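Notes for the one structure printed next.
Missing here: one protein chain of the complex. Every other protein chain is in place.
Naming follows writing order (A and B), and every chain is counted from residue 1.
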Amino acid sequence: MNEATVHALIDDIGALLLFSMILILAADQVYRAIYAVAAQSLLIAVAAGVLAMATGNPDLWVIAGITLVVKAMVLPWVLHRVVQRMNVRREVEPVIPVITTLAVAVGIVVMSFHLSASLGAVRQAITGNALPVGISLILLGVLVMASRKKALTQMVGLFASENGIFFTAMAVSKGMPLIIEIGVILDVILAALVMAILVLRVRSTVDADIADLDRLRG
Amino acid sequence: MTGERPFALVLLEMSFLMLLGPLVTGIIQKIKARLQLRQGAGVLQPYRDLAKLFRKGTVQADTTSGLFRSIPVFVLAATVAAGALVPVFRGGPPAVPLGDALLLLGLLALARFLTAVGALDAGGAFGGMGASREMTVAPLVEPVLMMVVFSTAVAAGTTELGALAAHRSASWLLAWRAADFLGFAAMLVLLPAETGRIPVDNPDTHLELTMLHEGMLLEHSGPGLGCMLLASHTRQVVTLGFVAALFLPASPMAAGSALGFLIGAAAFIAKILVLALYLALVESSYAKLRFFRIPQYLAVGFVCALSALALRIL
Partner (left out) sequence: MEVDPHLSLIAACYGTGALSALFARWSGRLALGVGYLAALAGAIAGLWVSLDVLLGPPRSALTQTLPDLFPFARLSLAVDGLSAYFVLVISVVATAASVYGPAYLRAHSPDAGPARQATQVLAYNVFLGAMVFLCCAGDALTFLLCWEGMTLASYVLVVSDDRDGENARAGLLYMVMAHGGTALLLVAFLALTERAGAFDFASLRAAAGDLDGATRSTLFFLALGGFATKAGVVPLHVWLPRAHPAAPSHVSALMSGVMLKVAIYGILRFGFDLLAPVAGPLTPAWGWTVLTLGTTSAVLGVLYALQQHDLKRLLAFHSVENIGIILIGVGLAMIAWRRDEAGAALATVALAAALLHTINHAAFKGLLFLGAGSVLCRTHLRNMEELGGLARRMPWTAGLFLLGAIAISALPPLNGFVSEWLTFQALLGGAGRFRGGAGLGVVVSAAMLALTGGLAAACFVKAFGVTFLGRPRTPHAEHAREAPPSMIAGMAWLGALCVALGIAPGYAMRLLDAPTAGLLHGPGASAVLTARGPLVLSAAFGADATALSMPVLAALLVALAAMAWIARRGWRRAPLRSAPTWTCGMSPTARFDYTATAFAKPLRLVFATLYRPRRKVIRDTAGTPYVAKRIRYTGEVVDLAETQIYQRVQNTITALSRTLRTRSSGRIHAYIAFVLAALMVTLLIFGVGPQ
(Lines give C-alpha, C1' and ligand atoms only; values in the text may rest on other atoms or scores of the structure.)
Protein backbone atom coordinates (compact mmCIF):
# COMPACT_ATOMS: atom_id res chain seq x y z
CA MET A 1 0.00 0.00 0.00
CA ASN A 2 1.27 3.45 -0.76
CA GLU A 3 2.29 6.33 1.47
CA ALA A 4 -0.96 8.25 1.17
CA THR A 5 -3.12 5.31 2.23
CA VAL A 6 -0.89 4.63 5.22
CA HIS A 7 -1.03 8.28 6.24
CA ALA A 8 -4.81 8.32 5.94
CA LEU A 9 -5.20 5.11 7.92
CA ILE A 10 -2.91 6.31 10.70
CA ASP A 11 -4.88 9.57 10.79
CA ASP A 12 -8.16 7.72 11.11
CA ILE A 13 -6.83 5.44 13.82
CA GLY A 14 -5.56 8.52 15.64
CA ALA A 15 -9.05 10.02 15.62
CA LEU A 16 -10.55 6.81 16.99
CA LEU A 17 -7.86 6.74 19.70
CA LEU A 18 -8.80 10.26 20.74
CA PHE A 19 -12.44 9.22 20.92
CA SER A 20 -11.66 6.26 23.15
CA MET A 21 -9.60 8.56 25.39
CA ILE A 22 -12.59 10.92 25.73
CA LEU A 23 -14.70 7.93 26.71
CA ILE A 24 -12.20 6.99 29.42
CA LEU A 25 -12.21 10.56 30.76
CA ALA A 26 -15.98 10.73 30.82
CA ALA A 27 -16.58 7.19 32.07
CA ASP A 28 -18.52 6.99 35.26
CA GLN A 29 -18.19 3.26 35.80
CA VAL A 30 -14.93 1.34 35.98
CA TYR A 31 -16.21 -1.31 33.54
CA ARG A 32 -16.65 1.27 30.81
CA ALA A 33 -13.16 2.64 31.32
CA ILE A 34 -11.68 -0.86 31.11
CA TYR A 35 -13.51 -1.68 27.90
CA ALA A 36 -12.47 1.65 26.40
CA VAL A 37 -8.80 1.04 27.14
CA ALA A 38 -9.06 -2.47 25.75
CA ALA A 39 -10.49 -1.05 22.53
CA GLN A 40 -7.70 1.51 22.52
CA SER A 41 -5.03 -1.18 22.77
CA LEU A 42 -6.73 -3.07 19.96
CA LEU A 43 -6.49 0.02 17.79
CA ILE A 44 -2.80 0.37 18.65
CA ALA A 45 -2.27 -3.21 17.57
CA VAL A 46 -4.06 -2.49 14.30
CA ALA A 47 -1.92 0.59 13.74
CA ALA A 48 1.23 -1.41 14.40
CA GLY A 49 0.00 -4.00 11.92
CA VAL A 50 -0.65 -1.38 9.27
CA LEU A 51 2.81 0.10 9.71
CA ALA A 52 4.32 -3.38 9.65
CA MET A 53 2.68 -4.07 6.31
CA ALA A 54 3.85 -0.74 4.95
CA THR A 55 7.46 -0.90 6.07
CA GLY A 56 7.96 -4.67 6.21
CA ASN A 57 9.71 -4.32 9.58
CA PRO A 58 9.30 -7.66 11.43
CA ASP A 59 9.67 -5.96 14.83
CA LEU A 60 6.41 -4.17 14.26
CA TRP A 61 4.60 -7.48 13.78
CA VAL A 62 5.92 -8.62 17.14
CA ILE A 63 4.81 -5.39 18.76
CA ALA A 64 1.39 -5.73 17.23
CA GLY A 65 1.04 -9.26 18.49
CA ILE A 66 2.25 -8.49 21.99
CA THR A 67 0.00 -5.41 22.30
CA LEU A 68 -2.95 -7.39 21.08
CA VAL A 69 -2.45 -10.28 23.47
CA VAL A 70 -1.18 -8.50 26.55
CA LYS A 71 -2.81 -5.10 26.53
CA ALA A 72 -6.02 -5.81 24.69
CA MET A 73 -6.86 -9.13 26.26
CA VAL A 74 -4.86 -10.22 29.30
CA LEU A 75 -4.52 -7.02 31.30
CA PRO A 76 -8.14 -5.91 30.88
CA TRP A 77 -9.18 -9.42 31.93
CA VAL A 78 -7.03 -9.11 35.06
CA LEU A 79 -8.57 -5.75 35.90
CA HIS A 80 -12.02 -7.15 35.25
CA ARG A 81 -11.37 -10.00 37.68
CA VAL A 82 -10.17 -7.54 40.31
CA VAL A 83 -13.34 -5.51 39.93
CA GLN A 84 -15.47 -8.63 40.27
CA ARG A 85 -13.56 -9.79 43.34
CA MET A 86 -13.75 -6.41 45.00
CA ASN A 87 -17.49 -6.31 44.43
CA VAL A 88 -17.71 -2.81 45.75
CA ARG A 89 -19.37 0.31 44.21
CA ARG A 90 -18.12 0.36 40.70
CA GLU A 91 -18.59 4.04 40.07
CA VAL A 92 -15.57 6.18 39.50
CA GLU A 93 -15.27 9.12 41.88
CA PRO A 94 -13.32 12.02 40.51
CA VAL A 95 -11.34 14.47 42.59
CA ILE A 96 -12.44 17.38 40.40
CA PRO A 97 -15.82 17.46 38.67
CA VAL A 98 -16.12 15.76 35.31
CA ILE A 99 -16.77 18.98 33.47
CA THR A 100 -13.54 20.50 34.77
CA THR A 101 -11.68 17.37 33.71
CA LEU A 102 -13.13 17.64 30.24
CA ALA A 103 -12.25 21.33 30.08
CA VAL A 104 -8.63 20.55 31.02
CA ALA A 105 -8.66 17.78 28.43
CA VAL A 106 -9.73 20.27 25.76
CA GLY A 107 -6.86 22.51 26.77
CA ILE A 108 -4.41 19.61 26.59
CA VAL A 109 -5.57 18.61 23.11
CA VAL A 110 -5.26 22.16 21.78
CA MET A 111 -1.87 22.61 23.45
CA SER A 112 -0.47 19.41 22.02
CA PHE A 113 -1.60 20.42 18.55
CA HIS A 114 0.13 23.74 18.99
CA LEU A 115 3.28 22.09 20.29
CA SER A 116 3.57 19.79 17.35
CA ALA A 117 2.78 22.57 14.89
CA SER A 118 5.70 24.58 16.22
CA LEU A 119 8.11 21.72 15.65
CA GLY A 120 8.35 22.75 12.03
CA ALA A 121 10.61 20.58 9.91
CA VAL A 122 10.30 17.60 12.19
CA ARG A 123 6.55 17.80 11.69
CA GLN A 124 6.78 17.19 7.96
CA ALA A 125 8.49 13.88 8.39
CA ILE A 126 5.79 12.49 10.61
CA THR A 127 2.64 10.84 9.45
CA GLY A 128 0.01 13.55 9.58
CA ASN A 129 -1.81 13.95 12.86
CA ALA A 130 -0.07 11.11 14.66
CA LEU A 131 2.35 13.19 16.73
CA PRO A 132 -0.18 15.55 18.30
CA VAL A 133 -2.61 12.69 18.91
CA GLY A 134 0.14 10.67 20.57
CA ILE A 135 1.18 13.55 22.82
CA SER A 136 -2.46 14.14 23.74
CA LEU A 137 -2.92 10.51 24.66
CA ILE A 138 0.09 10.54 26.96
CA LEU A 139 -0.95 13.71 28.72
CA LEU A 140 -4.59 12.71 28.97
CA GLY A 141 -3.60 9.39 30.49
CA VAL A 142 -1.66 11.27 33.14
CA LEU A 143 -4.72 13.49 33.64
CA VAL A 144 -6.84 10.41 34.31
CA MET A 145 -4.28 9.25 36.86
CA ALA A 146 -4.26 12.64 38.52
CA SER A 147 -7.98 13.12 38.75
CA ARG A 148 -9.38 9.79 39.90
CA LYS A 149 -9.48 8.29 43.32
CA LYS A 150 -9.87 4.63 42.58
CA ALA A 151 -6.67 2.67 42.00
CA LEU A 152 -8.23 0.74 39.13
CA THR A 153 -9.01 3.82 37.10
CA GLN A 154 -5.49 5.06 37.72
CA MET A 155 -4.22 1.85 36.17
CA VAL A 156 -6.45 2.46 33.20
CA GLY A 157 -4.88 5.89 32.90
CA LEU A 158 -1.43 4.33 32.99
CA PHE A 159 -2.37 1.92 30.20
CA ALA A 160 -3.72 4.76 28.13
CA SER A 161 -0.47 6.70 28.61
CA GLU A 162 1.37 3.59 27.50
CA ASN A 163 -0.69 3.43 24.37
CA GLY A 164 0.13 7.05 23.72
CA ILE A 165 3.86 6.40 24.06
CA PHE A 166 3.60 3.48 21.66
CA PHE A 167 1.64 5.44 19.13
CA THR A 168 4.03 8.38 19.21
CA ALA A 169 7.05 6.14 18.89
CA MET A 170 5.56 4.16 16.04
CA ALA A 171 4.47 7.22 14.17
CA VAL A 172 7.73 9.12 14.65
CA SER A 173 10.26 6.43 13.99
CA LYS A 174 8.16 3.77 12.29
CA GLY A 175 8.87 1.34 15.09
CA MET A 176 10.92 1.17 18.26
CA PRO A 177 13.81 -1.17 18.92
CA LEU A 178 12.25 -4.41 20.03
CA ILE A 179 14.13 -4.59 23.31
CA ILE A 180 12.66 -1.29 24.49
CA GLU A 181 9.21 -2.43 23.55
CA ILE A 182 9.58 -5.67 25.53
CA GLY A 183 10.96 -3.77 28.48
CA VAL A 184 8.05 -1.37 28.51
CA ILE A 185 5.52 -4.17 28.30
CA LEU A 186 7.18 -5.98 31.18
CA ASP A 187 7.03 -2.79 33.25
CA VAL A 188 3.36 -2.48 32.59
CA ILE A 189 2.67 -6.10 33.49
CA LEU A 190 4.63 -5.71 36.70
CA ALA A 191 2.75 -2.55 37.61
CA ALA A 192 -0.58 -4.25 36.98
CA LEU A 193 0.36 -7.26 39.11
CA VAL A 194 1.61 -5.11 41.98
CA MET A 195 -1.52 -3.04 41.86
CA ALA A 196 -3.78 -6.08 41.75
CA ILE A 197 -2.06 -7.63 44.75
CA LEU A 198 -2.03 -4.36 46.66
CA VAL A 199 -5.68 -3.72 45.99
CA LEU A 200 -6.77 -7.22 46.92
CA ARG A 201 -4.63 -7.38 50.05
CA VAL A 202 -5.58 -3.91 51.15
CA ARG A 203 -9.21 -4.71 50.40
CA SER A 204 -9.22 -7.56 52.83
CA THR A 205 -8.54 -5.09 55.61
CA VAL A 206 -9.65 -1.63 54.50
CA ASP A 207 -11.42 -0.12 51.50
CA ALA A 208 -9.32 0.19 48.36
CA ASP A 209 -9.26 3.88 47.81
CA ILE A 210 -5.99 5.54 47.08
CA ALA A 211 -7.18 8.52 49.00
CA ASP A 212 -7.15 6.45 52.14
CA LEU A 213 -3.53 5.48 51.68
CA ASP A 214 -2.36 8.86 52.75
CA ARG A 215 -3.49 7.99 56.24
CA LEU A 216 -0.44 5.76 56.39
CA ARG A 217 1.79 8.70 57.19
CA GLY A 218 4.34 8.25 59.86
CA MET B 1 -23.97 28.63 -7.15
CA THR B 2 -26.96 27.13 -8.85
CA GLY B 3 -27.54 23.47 -8.78
CA GLU B 4 -29.64 20.96 -10.51
CA ARG B 5 -32.34 20.18 -8.01
CA PRO B 6 -35.44 21.92 -9.33
CA PHE B 7 -37.80 23.65 -6.89
CA ALA B 8 -40.54 21.12 -7.57
CA LEU B 9 -38.18 18.38 -6.41
CA VAL B 10 -37.40 20.34 -3.24
CA LEU B 11 -41.11 20.62 -2.46
CA LEU B 12 -41.55 16.93 -3.18
CA GLU B 13 -38.71 16.11 -0.80
CA MET B 14 -40.28 18.30 1.87
CA SER B 15 -43.62 16.51 1.62
CA PHE B 16 -41.87 13.14 1.55
CA LEU B 17 -40.12 13.96 4.80
CA MET B 18 -43.33 15.06 6.46
CA LEU B 19 -45.05 11.83 5.45
CA LEU B 20 -42.07 9.70 6.45
CA GLY B 21 -41.79 11.17 9.94
CA PRO B 22 -44.44 9.14 11.75
CA LEU B 23 -43.20 5.95 10.08
CA VAL B 24 -39.72 6.48 11.50
CA THR B 25 -41.19 7.00 14.97
CA GLY B 26 -43.22 3.83 14.52
CA ILE B 27 -40.13 1.88 13.50
CA ILE B 28 -38.18 3.08 16.51
CA GLN B 29 -41.05 2.11 18.82
CA LYS B 30 -41.27 -1.31 17.19
CA ILE B 31 -37.54 -1.96 17.58
CA LYS B 32 -37.68 -0.89 21.20
CA ALA B 33 -40.63 -3.19 21.82
CA ARG B 34 -38.88 -6.14 20.23
CA LEU B 35 -35.77 -5.51 22.30
CA GLN B 36 -37.96 -5.56 25.37
CA LEU B 37 -39.41 -8.90 24.20
CA ARG B 38 -42.82 -7.38 23.54
CA GLN B 39 -44.89 -7.38 20.37
CA GLY B 40 -45.40 -3.65 20.38
CA ALA B 41 -47.88 -1.69 18.29
CA GLY B 42 -47.57 -1.75 14.51
CA VAL B 43 -45.18 0.57 12.70
CA LEU B 44 -48.15 2.49 11.29
CA GLN B 45 -49.58 3.25 14.72
CA PRO B 46 -48.45 6.93 14.75
CA TYR B 47 -50.50 7.49 11.58
CA ARG B 48 -53.57 6.05 13.26
CA ASP B 49 -52.96 8.24 16.31
CA LEU B 50 -52.72 11.34 14.16
CA ALA B 51 -55.88 10.45 12.26
CA LYS B 52 -57.71 9.97 15.55
CA LEU B 53 -56.54 13.35 16.84
CA PHE B 54 -57.59 15.20 13.72
CA ARG B 55 -61.10 13.84 14.10
CA LYS B 56 -61.49 15.07 17.68
CA GLY B 57 -62.65 18.39 19.06
CA THR B 58 -60.50 20.84 20.94
CA VAL B 59 -60.55 21.68 24.64
CA GLN B 60 -58.65 24.81 25.50
CA ALA B 61 -57.54 26.26 28.82
CA ASP B 62 -59.50 29.34 29.79
CA THR B 63 -56.51 31.52 30.60
CA THR B 64 -54.92 31.31 27.17
CA SER B 65 -54.63 34.33 24.96
CA GLY B 66 -55.41 34.35 21.26
CA LEU B 67 -51.83 33.21 20.66
CA PHE B 68 -52.41 29.64 21.82
CA ARG B 69 -54.65 28.62 18.94
CA SER B 70 -52.08 29.59 16.35
CA ILE B 71 -49.02 28.00 17.98
CA PRO B 72 -49.54 24.53 16.42
CA VAL B 73 -49.94 26.15 13.00
CA PHE B 74 -46.68 28.04 13.13
CA VAL B 75 -44.73 25.21 14.77
CA LEU B 76 -45.81 22.78 12.06
CA ALA B 77 -45.08 25.31 9.31
CA ALA B 78 -41.57 26.03 10.63
CA THR B 79 -40.67 22.35 11.06
CA VAL B 80 -41.94 21.33 7.63
CA ALA B 81 -40.12 24.30 6.07
CA ALA B 82 -36.93 23.01 7.69
CA GLY B 83 -37.53 19.78 5.81
CA ALA B 84 -37.23 21.64 2.52
CA LEU B 85 -33.55 22.24 3.28
CA VAL B 86 -32.58 18.57 3.61
CA PRO B 87 -31.36 16.81 0.44
CA VAL B 88 -33.25 13.55 0.11
CA PHE B 89 -33.05 11.93 -3.29
CA ARG B 90 -29.67 13.22 -4.33
CA GLY B 91 -27.04 15.67 -3.27
CA GLY B 92 -26.20 18.97 -4.86
CA PRO B 93 -27.53 22.46 -4.22
CA PRO B 94 -31.07 23.38 -5.31
CA ALA B 95 -31.79 25.39 -8.41
CA VAL B 96 -33.71 28.06 -6.51
CA PRO B 97 -31.56 28.95 -3.50
CA LEU B 98 -33.36 28.49 -0.22
CA GLY B 99 -31.04 28.19 2.74
CA ASP B 100 -28.37 26.21 4.49
CA ALA B 101 -27.69 24.25 7.65
CA LEU B 102 -27.85 27.42 9.76
CA LEU B 103 -31.32 28.21 8.46
CA LEU B 104 -32.41 24.66 9.29
CA LEU B 105 -31.17 25.03 12.85
CA GLY B 106 -32.83 28.45 13.03
CA LEU B 107 -36.20 27.09 11.88
CA LEU B 108 -36.06 24.27 14.41
CA ALA B 109 -35.15 26.84 17.07
CA LEU B 110 -38.17 28.94 16.03
CA ALA B 111 -40.42 25.90 16.43
CA ARG B 112 -38.98 25.27 19.87
CA PHE B 113 -39.38 28.92 20.91
CA LEU B 114 -43.03 28.99 19.86
CA THR B 115 -43.73 25.66 21.60
CA ALA B 116 -42.23 26.99 24.83
CA VAL B 117 -44.23 30.23 24.59
CA GLY B 118 -47.39 28.19 24.02
CA ALA B 119 -46.57 26.10 27.07
CA LEU B 120 -46.36 29.19 29.24
CA ASP B 121 -49.57 30.56 27.77
CA ALA B 122 -51.78 27.96 29.35
CA GLY B 123 -50.36 28.71 32.76
CA GLY B 124 -49.84 26.03 35.33
CA ALA B 125 -46.67 24.36 36.44
CA PHE B 126 -46.40 21.55 33.86
CA GLY B 127 -45.96 23.85 30.92
CA GLY B 128 -43.64 26.10 32.86
CA MET B 129 -41.38 23.25 33.93
CA GLY B 130 -41.29 21.68 30.48
CA ALA B 131 -40.52 25.01 28.85
CA SER B 132 -37.86 25.88 31.41
CA ARG B 133 -36.05 22.56 31.03
CA GLU B 134 -36.30 22.48 27.27
CA MET B 135 -34.90 26.00 27.05
CA THR B 136 -32.05 24.97 29.35
CA VAL B 137 -30.96 22.02 27.24
CA ALA B 138 -31.34 23.84 23.91
CA PRO B 139 -28.61 26.50 24.40
CA LEU B 140 -26.18 23.79 25.51
CA VAL B 141 -26.77 21.79 22.35
CA GLU B 142 -26.40 24.72 19.96
CA PRO B 143 -22.63 25.37 20.32
CA VAL B 144 -21.81 21.71 19.77
CA LEU B 145 -24.05 21.57 16.71
CA MET B 146 -22.43 24.70 15.36
CA MET B 147 -18.96 23.22 15.80
CA VAL B 148 -19.99 19.99 14.08
CA VAL B 149 -21.44 21.97 11.16
CA PHE B 150 -18.28 24.04 10.99
CA SER B 151 -16.02 20.99 11.06
CA THR B 152 -17.69 19.68 7.93
CA ALA B 153 -18.27 23.07 6.34
CA VAL B 154 -14.68 24.26 6.67
CA ALA B 155 -13.55 21.46 4.39
CA ALA B 156 -16.27 22.13 1.83
CA GLY B 157 -16.28 25.93 2.03
CA THR B 158 -20.06 26.15 2.27
CA THR B 159 -22.80 25.43 4.77
CA GLU B 160 -25.46 24.50 2.23
CA LEU B 161 -26.67 21.00 2.96
CA GLY B 162 -27.02 19.80 -0.61
CA ALA B 163 -23.49 20.91 -1.42
CA LEU B 164 -22.19 19.30 1.77
CA ALA B 165 -23.89 16.04 0.86
CA ALA B 166 -22.39 16.14 -2.62
CA HIS B 167 -19.01 16.96 -1.12
CA ARG B 168 -19.27 13.95 1.16
CA SER B 169 -18.58 12.05 -2.05
CA ALA B 170 -20.80 10.38 -4.52
CA SER B 171 -19.57 6.93 -3.81
CA TRP B 172 -20.98 4.11 -1.80
CA LEU B 173 -18.00 4.01 0.56
CA LEU B 174 -17.70 5.98 3.70
CA ALA B 175 -15.13 8.57 2.61
CA TRP B 176 -14.29 9.95 6.01
CA ARG B 177 -11.17 11.72 7.12
CA ALA B 178 -9.88 11.64 10.65
CA ALA B 179 -11.90 14.63 11.80
CA ASP B 180 -15.14 13.10 10.56
CA PHE B 181 -14.95 10.19 13.00
CA LEU B 182 -14.96 12.57 15.92
CA GLY B 183 -17.55 14.85 14.32
CA PHE B 184 -19.86 11.90 13.78
CA ALA B 185 -19.28 10.75 17.35
CA ALA B 186 -20.24 14.22 18.60
CA MET B 187 -23.35 14.15 16.41
CA LEU B 188 -24.36 10.76 17.78
CA VAL B 189 -24.01 12.14 21.30
CA LEU B 190 -26.28 15.03 20.33
CA LEU B 191 -28.94 13.00 18.52
CA PRO B 192 -30.87 11.93 21.61
CA ALA B 193 -30.84 15.54 22.84
CA GLU B 194 -32.12 16.91 19.52
CA THR B 195 -34.82 14.26 19.06
CA GLY B 196 -35.90 14.21 22.69
CA ARG B 197 -35.04 10.59 23.48
CA ILE B 198 -33.37 8.74 26.32
CA PRO B 199 -30.87 9.52 27.86
CA VAL B 200 -31.91 13.17 27.66
CA ASP B 201 -35.68 13.03 27.64
CA ASN B 202 -38.29 10.30 27.79
CA PRO B 203 -40.83 10.48 24.96
CA ASP B 204 -43.03 7.74 26.37
CA THR B 205 -44.04 9.08 29.78
CA HIS B 206 -46.25 11.97 30.73
CA LEU B 207 -44.92 12.77 34.17
CA GLU B 208 -43.65 16.30 34.51
CA LEU B 209 -40.41 15.38 36.17
CA THR B 210 -39.25 12.99 33.48
CA MET B 211 -40.16 14.85 30.34
CA LEU B 212 -39.01 17.95 28.57
CA HIS B 213 -40.81 17.94 25.28
CA GLU B 214 -44.01 16.25 26.36
CA GLY B 215 -44.52 18.74 29.17
CA MET B 216 -44.91 21.54 26.67
CA LEU B 217 -47.62 19.68 24.74
CA LEU B 218 -49.84 18.94 27.70
CA GLU B 219 -52.48 21.62 27.16
CA HIS B 220 -52.89 21.05 23.42
CA SER B 221 -55.73 18.81 22.30
CA GLY B 222 -57.50 17.58 19.19
CA PRO B 223 -56.22 18.75 15.82
CA GLY B 224 -53.85 21.22 17.53
CA LEU B 225 -52.17 18.35 19.33
CA GLY B 226 -52.15 16.44 16.06
CA CYS B 227 -50.23 19.29 14.44
CA MET B 228 -47.74 19.42 17.33
CA LEU B 229 -47.16 15.66 17.21
CA LEU B 230 -46.74 15.71 13.45
CA ALA B 231 -44.25 18.55 13.95
CA SER B 232 -42.23 16.49 16.45
CA HIS B 233 -42.18 13.47 14.08
CA THR B 234 -41.07 15.73 11.25
CA ARG B 235 -38.45 17.34 13.47
CA GLN B 236 -37.02 13.91 14.24
CA VAL B 237 -36.76 12.84 10.62
CA VAL B 238 -35.37 16.24 9.59
CA THR B 239 -32.64 15.91 12.24
CA LEU B 240 -31.81 12.40 11.03
CA GLY B 241 -31.73 13.64 7.45
CA PHE B 242 -29.45 16.47 8.54
CA VAL B 243 -26.99 14.00 10.08
CA ALA B 244 -27.21 11.83 6.98
CA ALA B 245 -26.46 14.78 4.72
CA LEU B 246 -23.44 15.80 6.76
CA PHE B 247 -21.85 12.41 7.30
CA LEU B 248 -23.29 9.57 5.22
CA PRO B 249 -22.48 9.16 1.53
CA ALA B 250 -24.85 10.53 -1.03
CA SER B 251 -26.44 8.49 -3.74
CA PRO B 252 -24.14 8.09 -6.71
CA MET B 253 -26.67 7.65 -9.49
CA ALA B 254 -26.93 10.30 -12.14
CA ALA B 255 -29.72 12.83 -12.04
CA GLY B 256 -32.82 12.73 -14.13
CA SER B 257 -33.45 9.04 -14.50
CA ALA B 258 -36.39 7.41 -12.79
CA LEU B 259 -34.16 4.59 -11.63
CA GLY B 260 -31.76 7.10 -10.07
CA PHE B 261 -34.72 8.66 -8.30
CA LEU B 262 -35.81 5.37 -6.79
CA ILE B 263 -32.29 4.41 -5.80
CA GLY B 264 -31.86 7.81 -4.16
CA ALA B 265 -35.06 7.35 -2.18
CA ALA B 266 -34.03 3.86 -1.12
CA ALA B 267 -30.57 5.05 -0.10
CA PHE B 268 -32.06 7.85 1.97
CA ILE B 269 -34.47 5.50 3.72
CA ALA B 270 -31.60 3.14 4.43
CA LYS B 271 -29.54 5.94 6.01
CA ILE B 272 -32.49 7.05 8.13
CA LEU B 273 -33.12 3.47 9.23
CA VAL B 274 -29.50 3.05 10.34
CA LEU B 275 -29.74 6.18 12.50
CA ALA B 276 -33.19 5.13 13.76
CA LEU B 277 -31.73 1.78 14.79
CA TYR B 278 -28.99 3.62 16.68
CA LEU B 279 -31.59 5.69 18.52
CA ALA B 280 -33.64 2.62 19.41
CA LEU B 281 -30.59 0.79 20.71
CA VAL B 282 -29.49 3.75 22.82
CA GLU B 283 -33.00 4.11 24.24
CA SER B 284 -33.12 0.46 25.19
CA SER B 285 -29.64 0.29 26.69
CA TYR B 286 -29.45 3.34 28.89
CA ALA B 287 -31.52 4.96 31.60
CA LYS B 288 -32.61 8.56 31.48
CA LEU B 289 -30.04 10.89 32.97
CA ARG B 290 -30.83 13.05 35.94
CA PHE B 291 -31.53 16.49 34.53
CA PHE B 292 -28.46 18.20 35.96
CA ARG B 293 -26.17 15.52 34.55
CA ILE B 294 -27.22 16.41 31.02
CA PRO B 295 -24.56 19.18 30.76
CA GLN B 296 -21.89 16.57 31.55
CA TYR B 297 -23.28 14.32 28.86
CA LEU B 298 -23.28 17.15 26.34
CA ALA B 299 -19.74 18.11 27.39
CA VAL B 300 -18.52 14.79 25.94
CA GLY B 301 -20.02 15.84 22.63
CA PHE B 302 -18.38 19.24 22.98
CA VAL B 303 -14.93 17.73 23.51
CA CYS B 304 -15.42 15.40 20.53
CA ALA B 305 -16.50 18.29 18.31
CA LEU B 306 -13.62 20.48 19.43
CA SER B 307 -11.12 17.69 18.81
CA ALA B 308 -12.66 17.19 15.37
CA LEU B 309 -12.09 20.86 14.64
CA ALA B 310 -8.56 20.73 16.01
CA LEU B 311 -7.83 17.82 13.69
CA ARG B 312 -9.31 19.72 10.81
CA ILE B 313 -7.80 23.14 11.32
CA LEU B 314 -4.57 22.73 13.20
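By our rule, a contact is a pair of C-beta atoms (placed from the backbone, for glycine too) under 8 Å apart; a residue touches a chain by one contact, two chains touch by 3 or more.
Please read all numbers here as calculations on a predicted model, not as lab measurements.
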{"item": "Shown chains touched by the chain that is not drawn here", "value": "A, B"}
{"item": "Candidates B:Asp100, B:Asp201, B:Glu214 or B:Glu283 - the one touching the absent chain", "value": "B:Asp100"}
{"item": "Residue, one of B:Gln45, B:Ser132, B:Ser169 or B:Ser284, that touches the chain absent here", "value": "B:Ser132"}
{"item": "Residue of B:Gly21, B:Pro46 or B:Pro72 in touch with the missing chain, whole complex considered", "value": "B:Pro72"}
{"item": "Sole contact to the chain not displayed, among B:Ala61, B:Leu188 or B:Ala265", "value": "B:Ala61"}
{"item": "Chain A residues that touch the omitted chain in the full complex", "value": "110, 114, 117"}
{"item": "Where the missing chain touches chain B, by residue", "value": "1, 54-63, 65-67, 69-70, 72-74, 76-78, 80-81, 84, 93, 96-100, 102-103, 106-107, 109-110, 112-113, 116-117, 120-129, 131-133, 135-136, 138-147, 150, 153-154, 156-160, 163, 218-219, 222-224, 226-227, 291-292, 295, 309-310, 313-314"}
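By our rule, only the chains that are shown with their structure count from here on.
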{"item": "Euclidean distance of C-alpha centroids - chain A vs chain B, Å", "value": "36"}
{"item": "For the chain A and chain B complex, residues of the former touching the latter", "value": "8, 11-12, 14-16, 18-19, 22-23, 25-26, 98-99, 102, 105-106, 109-110, 113-114, 117, 128-129, 132"}
{"item": "Contacting residues of chain B [partner chain A, same complex]", "value": "176-182, 185, 295-296, 299-300, 302-304, 306-308, 310-311, 314"}
